[in-house]
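Just one protein chain is left out here, and the rest sit where they should.
Coming up: chain A.
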Amino acid sequence: MEIDRVDGRTPNQLRPLACSRGVLYRAHGSASWTQGDTKVLAAVYGPKAGTKKNENPEKACIEVIWKPKTGQSGKLEREYEMILKRTLQSICILTLNPNTTTSVIVQVVNDDGSLLPCAINAACAALVDAGAPLKHLAVAICCCLAESGYVILDPSKLEEQNMKAFAYLVFPNALTTLPEGGLRVGGEPMEHGIITSVTQGAMSVDDYLHSLERGRAATAKMSAFLQKSLQPLLSDD
């Protein structure tokens, strides 16, 4: 069953991606990530000495500040900060610089759907730009489920609001391509595990697993783009 999307994309087609690194001069690392009309700017400052009161001083700590485009910060912003902080904590090597805090500031420039995945991608690129030690990269994508059970990727805001359910998924992505059969966990390669999943709207369990597969397939395209845009930084090493 084909779905007609408003902007004429196929269900698996992503919006045009754009990533710029080093856009802010004072920040230790910065990146802006654009998916269609959704644009997010992320800046990384750190590591700074000392951790917050309730945090474990034997590990590095990540602090996230989310600034919406308009209005005051409310519960939505706090939730996104928590999700982003936990996602970034899982990709950073925290034992390398204990008792330090790395601040990641996310500024929403424009929201046209798929905002949290865009912010996660921007924060990840900003961390690479800052030279933070990472275990692997993270690639985030939004999958939307239509009434008919059809999965579409990277929805715009209008599509997100009209659909039955959507899921934000974040997958790990290794920078160097691993050999076939390398690093498999329980029969599945490492790239198939999900770091983060946030869903909204009711869907059947099979639909969710189906959208996981579609999301994984799409992250291959996104990670190719990510590697290409981060390439100039890597060749300096």
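As a convention for this text, a contact is a pair of C-beta atoms (placed from the backbone, for glycine too) under 8 Å apart; a residue touches a chain by one contact, two chains touch by 3 or more; residues count from 1.
Here is the rule we use: contacts and distances are computed from a predicted model.
J.: Can you tell which of "Sorting nexin", "Hemoglobin subunit alpha", "Serine/threonine protein phosphatase 2A regulatory subunit" or "Ribosomal RNA-processing protein 43" UniProt lists for the chain that's not drawn?
T.: Going by UniProt, the chain not displayed is called "Ribosomal RNA-processing protein 43".
J.: For the full complex, which residue in A:50, A:149, A:201 or A:232 touches the chain that was left out?
T.: A:201
J.: Return the single residue from A:29, A:47, A:172 or A:215 that touches the missing chain.
T.: A:172
J.: Can you work out which residue in A:24, A:42, A:61 or A:83 touches the chain that's missing from view?
T.: A:83
J.: Residue by residue, what part of chain A touches the chain that was omitted?
T.: 54, 58, 74-76, 78-79, 82-90, 165, 167, 170, 172, 185-186, 188, 190, 192-205, 207-209, 212
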